[in-house]
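For this view, one protein chain was removed and the others were kept in their places.
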Amino acid sequence: MNGSEVQFWSFVTAALLMIIGIYAIIFMDNIIKKIIGVMLIGDGVNLVLITEGFKPGGIVPIISEKLYNQSPGIFQEFADQASYSLPFALVLTNIVIGASTLAVLLGITIKLYQHYNSLSVHEIFKEEKI
Amino acid sequence: MDNLYDYLHEKFKALGGTQIGSGLSAEFILLAFFPLVLIALLRGVNDTIAIVLALLFIVAVVFSAPFVVKVSKENTDHYNIAAFYVAIVMGIVMFIMLGGI
Amino acid sequence: MNSELIPLMVIFPLISAILLNLMHGKDKVVRAYGILAMLVVLVVPIFASYGNHLFGAHPVVDTLPQLKISLSEVNLAIEYNFAFLQKALVFLLAAIATFAVLSHISNEKKVSGVYLSMIMLSIAAVSAVVMANDIFNMFVFLEIMTIAQAAIVIAVGGVSGYKAAFKYLVFGGVAGASILLGIALLLGTFGVLNISDLHNSLSGNMTNPIVLTAVGLIVIGWLFESGLFPFHTIKSNMYSAAKPDIAALLQTQTKIVLVALAIVLLRLFGGYSNMTAVMLGLSVGTLIIGSVMALLQTDFRRLLAFTAVSQAGLVGIGIGLGTRLGIAAGIFHAINDAIAMSLLFITVYFIYERAKTTEFKRLGGLLVQAPKLAFIQIIGILIVSGVPPFNAYQSEFRIIDATIQAGHPELGVLVILGTILTFVALMKGFYLTFLKENTTKIALGKVHIYNGLPTVTYVTLIILVIACVGIGLFPMPFYDRAYSVALKILVGW
Partner (left out) sequence: MIIEFVLMFVIVASTLLALVQKDLMRTVIIIGFQGLGLALLYQRLLAADVAVTQAILGSALLPGLIAVTVFKTRRSQE
């Protein structure tokens, strides 16, 4: 087992998360499970981005001041080994966006429950006759 | 054919509250829409095949009219209908992009 | 090169959103600041000079050989472009948003700071989407826009608003994730996020299956943001659940985002004919289904909602043709139609404010009570249906011209059919609201439209009519610039 195998299976995990999320959004009847589905899709995309930045056998792209002072020449070596950190910045943004979407969705859920006294999508959208 | 109006009126009742006039205009536009799309799709192929397909299509239209009721049933605000079409279209779009029809 | 006013168009509404949120509760402060902020938002795009703005300390670095980019330089900063198209779109957005803010301030006894802050947030998000030359920045602001729009609808919509916002956020989550996954695939393949750099890296690389997957994913996101076929019921539900003045703002934002994202798609993957085919096909479906559904509605707001969706399909047809004429006509129609549909939504807003309903079975015979409104609405209907000498005629005519020149005359016929159907649907609404005497029990004594229009609404309507007539009589200054933008899109930025 080497690093690139981890990368491959990590992509597979991300794909599974997204597929499970889409399944939940389409087929699950409970609103909260649909919301969890939205969260799972976001997690899957985040995992794809993180795995893209991953470098097998690399190091975490954080350089401490102490390390730099010990040997200034370490910068070149660091740049060679560090994982690609642009995707991490994207993921941080997406995590925050996902959290805010989730919060709004949960707020709507409480309001809908107060009105319909149910969490079932079938029950809530009953008035729109199929 | 004497009581076509009554027949259509009966059919359009399912729409609920819509006037028969608007139902009929929508129906005619849809009847014009399908052959135009068919022409747009089949313009490239062999003439004979296109004629046969067009005839088959006309037969299908005659037996399945009126469309308005079906179309309006498929475009309500229900969550499940939206989810169904979203899933189908996502699949089709990805298939066209990757399969390259 | 760096114009200092360009970032202000995004940053100022964002700061205002935060401030208005904090001011919530202090009525007079919110009113004063709301009007002031809208003034600034309106003025800044007029005075900003054309150019680029770079966020970040590294404007340009030399070639990075490991990225395999056939460029001499790579942009590391987040880049905002500002040219005539961006100016027109941002100013249009600011104008319609000003009406939404002013109508809220002048009609409500208690002004909600949170509500105004959400409007500000959506303005900032849409301005950023229009100007950003960075694909991830675009995604972030699209998500912010989705949340802000859902919040505006929740604020006033009641239970139907909650349901509409729920669907909008869930499918918005799916579409946003789809766009981000597409971006992730492009980032993994080429290592850049700047659209110009991606354009250069992508040229002649359209057989890579990873890139093709990314195209499909971003197109799905585009379909959601512009409310085309599978998402048309979600968008129209949002429009009809919101108050009509907000619906005017929402449909303006939708059309602006449609144009902005379509420009990105065409710049990046313009050579890929399957993509334009998908865009074109789904736009045609939206046009016909939207106008058929508009004809079947029994509520004026829902009727207008479906009309707005079908007009978005018309814009999509122009852009989806992929020819220079088609793209120019599509962009031109997006601007014209956003103005014209806003006009109609605002007339219905007035009916909704006064009669507290827009259902046809409760309305009728309003011509006697509000002749001015009826006159303006019939003008709006003529504009949207593409009657000369108004502006939508100029662009619809050019779209039909473009379909014929692109070798799809059937599509031209379909556009004409859709336009006729839109006209019939809108006239049905006008007839049932203004002309027909409603004698049913349910309507008796219900409908009262008091004397005269309020000043804000009246002035807005007049300004919009003047804009429509003005663009209709002198289309060339606008169309020529759209035409040159189309050339830039096809050839390269």
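When the chains are written out, they are named A, B and C in that same order, and each has its own residue count from 1.
Everything that follows uses one rule, which is that contacts are C-beta pairs under 8 Å (C-beta built on N, C-alpha and C of every residue); 3 or more make two chains touch, one makes a residue touch a chain.
Since the model is a prediction, treat every value here as computed from it, not as a measurement.
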{"item": "Visible chains in contact with the missing one", "value": "A"}
{"item": "Residues from subunit A at the interface with the omitted partner, ascending", "value": "1-3, 5-6, 9-10, 12-13, 16-17, 20, 24, 28-30, 32-33, 35-37, 39-40, 43, 46-47, 50-51, 53-55, 58-62, 83, 85, 88, 91-92, 95, 99, 102-103, 106, 109-110, 113, 118-120"}
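Here is the rule we use: only the chains that are shown with their structure count from here on.
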{"item": "Intercentroid distance (Cα basis), subunit C paired with subunit A, Å", "value": "29"}
{"item": "Whole-Å separation of chain centres (CA-atom averages), subunit A against subunit B", "value": "40"}
{"item": "Contacts with two or more other chains, residues of subunit B listed in rising order", "value": "76-77, 79, 81"}
{"item": "Residue list for subunit C, restricted to those that touch at least two other chains", "value": "163, 174"}
{"item": "Parts of subunit A lying in touch with subunit C, wherever the complex brings them together", "value": "18, 22, 25, 31, 34-35, 38, 41-42, 44-45, 48-49, 52, 86-87, 90, 93-94, 97-98, 100-101, 104-105, 108-109, 111-112, 115, 124-125"}
{"item": "Complex interface listing, subunit C residues touching subunit A", "value": "136, 140, 143-144, 146-147, 150-151, 154, 159, 162-163, 165-166, 169-170, 172-174, 176-177, 180-181, 183-184, 187-188, 193"}
{"item": "Subunit A partner contacts - residues on subunit B that touch it in the complex", "value": "73, 76-81, 83-84, 87"}
